[in-house]
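I'd like to ask you about the structure that follows.
Of the protein chains in this complex, all but one are displayed in their positions.
Right after this comes chain A.
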Amino acid sequence: MEYFIQQLINGLTLGSIYGLIAIGYTMVYGIIGMINFAHGDVFMIGSFIALTAFLLLTSLFGPAFLPVVLVLVLIITMLFCVAWGWSIEKIAYRPLRGSFRLAPLITAIGISIVLQNFVQISQGARVKPLPPQIQGGVTLMEGATGVVQLSWMHMIIIATTVVLMTGFSLLISRTSLGRAQRACEQDRKMAALLGIDVDRTISLTFVMGAALAAVAGFMFLLRYGVIDFYIGFLAGIKAFTAAVLGGIGSLPGAMLGGLLIGLIETFWSGYFPIEYKDVATFSILVVLLIFLPSGLLGKPEVEKV
């Protein structure tokens, strides 16, 4: 029982990170109907920027100011990732808007490869470790079979995710920008005819996705402590999967999908051979999508005749 609850907590934490990345996929898909294949690499870049900034700042301030340093690192990471997200849209998507649909897909994959190789060359191919910075936590249960630990790190990740999700839901449902995004999703031309700067709205969508990926990269670094140039690929694929599972285009769906994938992965690793965790995750996904082709919270496409 204790083991089960512990896995549940671990799964929710991992799922939160996937969920945050998945929101970036789902928002961009919502507004331009295309997958931003470089999004996973923004997450990877985020974790590298976080590592660099962290090492720089701790060498400047010393370990005494850890909370301040972490907040600064998060801000720096977000700023850089936002710049990346904005540039990716500007370079790989905007010039190709209106061309055939596969073209921006290819440029995005190109950017993804460029980012991976750039980090591989500039930072080296070996994994970069960061010793755990935030340790300790509270013990929730102690039983015969084990202990249930809720570490500070778990709490930070889950709390940050909840806050960000709430903020973004409010943004989409309540603010004028959110309304403009939804309008662009439905009919970009019409939105422009009502005075909405569609290009800017699309840019802001990429920027928001990148900011969330930055937070995910930052938290991934702190939680797991090992990063390399390739983490963006697998995390990206899983987050993309999460977005599809939840129903692409749906914000709560992305979060739900992320949590589900995190949970499936963690529970499989906890009870079954860990080498097969990705096989299991994706197999379950395939089965789910056969029965729910538009995802858990997605709206089915109704073709009007």
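Basically, a residue touches a chain if its C-beta (ideal position, glycine included) is under 8 Å from a C-beta of that chain, and two chains touch if they have at least 3 such contacts; residues count from 1.
One rule holds for everything that comes next: contacts and distances are computed from a predicted model.
**Student:** Which choice in "Phenylacetate-CoA oxygenase subunit PaaC", "Transporter", "Arginine transport ATP-binding protein ArtM" or "NADH-quinone oxidoreductase subunit N" gives the name that UniProt lists for the one chain left out?
**Tutor:** "Arginine transport ATP-binding protein ArtM"
**Student:** Which listed residue (A:79, A:113, A:130 or A:177) would be found touching the missing chain in the intact complex?
**Tutor:** Counting the whole complex, the residue in contact with the absent chain is A:177.
**Student:** Quick one: say which of A:83, A:125, A:162 or A:190 touches the chain that got left out.
**Tutor:** A:190
**Student:** Given the contact definition stated above, which residue among A:33, A:62, A:167 or A:293 touches the chain not shown here?
**Tutor:** A:167
**Student:** If the missing chain were put back, which residues of chain A would it touch?
**Tutor:** Given the touch definition above, chain A has residues 167, 170-171, 174-180, 182-183, 186-187, 189-198 touching the missing chain.
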